[in-house]
Structure formats: structure tokens, C-alpha cells
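Missing here: one protein chain of the complex. Every other protein chain is in place.
Right after this comes subunit A.
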């Protein structure tokens, strides 16, 4: 708890936040601009939001993006969980470090290279490019993030809990679904959310792996900007910001609630012998 703020603290805080948020605030403000000209203020209006929902191109792109994000994050969560599980549970074997490194590698790989290599592969196996190729591409890179999250979660997992379930007559596969999965569920959910957002705002990989008819929202925005920034773009961006901010807030509120619940529980437990 800092009670008195020195001028230095105040200034650095203001500069820091301004640096981060002034561009975004400007974008939000101009999305409510009456004028067609983005940089000239002509009074408050929500007409661009209305027009946005009339714009079939943008709405289609939004649908494609949501579909891709939903499918790829779900697939990535399943595969990533499996990968994270094996990495933790296989124990030590020859080349484990290499395998581990290979799971992390796509996280630091330049997107352009990931996109290009995927494009080459899709061409090589002559897969028709479109919504499904984008989904596959997003699954590929989001999976690594999920694997990392799950791995962290499982490292802290007490295996004797699973053994206890089996000891009580529960077969191994059922044990995974009724014991392990519920316990690591927070990790699985945050992995899913992470892949969802990653897919939502990816531009580079999607541009490489897309095909006719499958334009994602970031691609649409980018192509519209090339013909000049319109208030519509501001509006759609504002909506995106709203969605993401809500998600982040919700996640942190939930987390905080659970923390305080846990603290209460601990107090309760220690108070009663």
C-alpha cells in the first residue's frame, strides 16, 4: 500500500498509461464520430455501428473469424492437453529435452515462417485452401500454448490422487475424465481462452493459409485500411476491444473470487479443530 505518491511516481504512471492507451482511446472516440473524415470531429453519432452491421463483407469476415477461432481453439485444447499430458507423464526418456524444445519452438518461430511453411504443405498435399486450412494452421500454433499451460498445471498435480481413484476401483480412462480433467479444468479453460484470442487477432498466418471466400476480420480490416481508414473500421475495432476487455475483466474477477473463497476456506479449516 503506497499512501503518498511522489511526483516521480505520478508522472511515470501517467506517461506509461498514456503511451499504452492514448491511441486506443482515440480510436474509440473517433468511432463515434459523425463525420466521414476520420480525423475531423463533427459531433457524436453511433451511425457507423449501424452501418457496420449492414456491411455484409465485415459481418461475413466476423463470422469466419469466430468459426475459425472456436474450432481451432477447441482442437488446440484437445491436442495441446494430450501433448502436455504426455510430456509430463512419460517421465524421462532419451531426447526428452529435444521434444520439450520442439513443443516450445513454434512460440518463438516468426509467424511469417510458420505461415509460409503451412502454405507450402497445404499446396504440397493439394488441400483446398479456405476456412479449414486457417483452422488447421491456428490449431497448430495455438496447440503449443495450450501444451505449455497444461504442462505447468500437471507439474503441480499430485499423482496419488489418480492412484487413489484407481485404488477405489475406477478404471484408468474413467479416472482421467472424472478426476484428472476436473482438477486441471482451470488450466484447460485458460488454454482454450488463450488460443481463442490468439486465433481472433492473427493476421499473418491467416493471410498465408486462406483461400477464396475465407476472409477473417483482421484480414478484412487490413485490406479496408489500404483504401483509407473509415469510421467503420474504428467501430469494428472498438467492438473487438470491448469483447477482449470484458473477457480479461471477467477472468480476473473470477480468479479473485476464487482466491478469496480459498482464503476463507483456509481460515474456516484452521478455526475448527
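A few comments on the model shown:
Just so we're on the same page, a contact is a pair of C-beta atoms (placed from the backbone, for glycine too) under 8 Å apart; a residue touches a chain by one contact, two chains touch by 3 or more; residues count from 1.
Following the convention adopted for this analysis, contacts and distances are computed from a predicted model.
The chain not displayed here is annotated in its UniProt record as "Spermidine/putrescine import ATP-binding protein PotA", chosen from "Ethanolamine ammonia-lyase large subunit", "Spermidine/putrescine import ATP-binding protein PotA", "NAD(P)/FAD-dependent oxidoreductase" or "Succinate dehydrogenase". Only one residue from A:102, A:123 or A:161 touches the chain missing from this view: A:161. When the missing chain is restored to the complex, the residue among A:171, A:212 or A:228 that touches it is A:171. Listed here are the subunit A residues that touch the chain not shown: 158, 160-161, 163-172, 179, 182-183, 262, 265-266, 268-270, 272-273.
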